[in-house]
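Worksheet: the structure to be examined is printed underneath.
Excluded from the complex is one protein chain; the other protein chains are retained at their positions.
Moving on, here comes subunit A:
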């Protein structure tokens, strides 16, 4: 239930603006890959091309290929809706559906994607997803309360539960902890560690300790100057990036000598 992603010569645009230049990389299955880099270098942009959420923005488009187990996500015949069912996403700000209860939130994706579930199958999936997101014990007595009534950290884990309930191959997370306190952050980091036994996980983070703690591989993005497209400087095993990077820009960035 997890897939390998090969990105080949991907150029990403917002209308006429060339946001990211010629990215090529490989994301291994059953591992955590972190994207780091200064603000505006295109980490979120690259992440959003991996489930075709980029093109939701008017005028946004890409050239190049993203292969998931050799299937090109950008081939003409590929339906973006299918891609998004296989590649789940967790956003920077927790965004449970405000009009839905906790239960409905978790099952939102499933009720879109498939035939009707029986009540018992739905209950089972609900519990399994919430347990998977380490949220079950906290909410099991109030599954019919609004999802927006939880704390920020709980809401973010609810969003993770919602994402894993559809049993995707890959989970993308864009700074999932940036709106959270240290304790909730730890809870999510533990969760990421558990998720990687089943899923391919890609996470964007500004927190280098976090990248070092949770990821197996790290990609460093940079941009030469404002207005220039961002680019992938290097990607390697996380310990190597943090101890002995091969590019000077990476070393400057991780040692805080940046800009």
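Here, a residue touches a chain if its C-beta (ideal position, glycine included) is under 8 Å from a C-beta of that chain, and two chains touch if they have at least 3 such contacts; residues count from 1.
Definition applied: contacts and distances are computed from a predicted model.
A.B. asks: Looking at UniProt, which of "Phosphate transport system permease protein", "Acetolactate synthase", "Carbon-monoxide dehydrogenase small subunit" or "Ligase-associated DNA damage response exonuclease" names the chain we cannot see?
C.D. replies: In UniProt, the chain that is not shown appears as "Phosphate transport system permease protein".
A.B. asks: Going by the contact rule already stated, which one of A:108, A:122 or A:186 would touch the omitted chain in the full complex?
C.D. replies: Of all options in A:108, A:122 or A:186, contact with the hidden chain holds for A:108.
A.B. asks: Consider the whole complex, including the chain that is not shown, and state which of A:14, A:91 or A:136 touches that chain.
C.D. replies: Looking across A:14, A:91 or A:136, the contact with the absent chain belongs to A:91.
A.B. asks: Just one of A:9, A:99, A:193 or A:209 touches the chain that is missing; which is it?
C.D. replies: A:99
A.B. asks: Kindly state which of the options A:82, A:124 or A:194 is in contact with the chain not pictured.
C.D. replies: Spelled out, the listed residue whose C-beta touches the missing chain is A:82.
A.B. asks: Residue by residue, what part of subunit A touches the chain that was omitted?
C.D. replies: 51, 53, 56, 81-82, 84-85, 88-89, 91, 93, 95-101, 108-109, 112-113, 145-146, 148-149, 159, 162-163, 166
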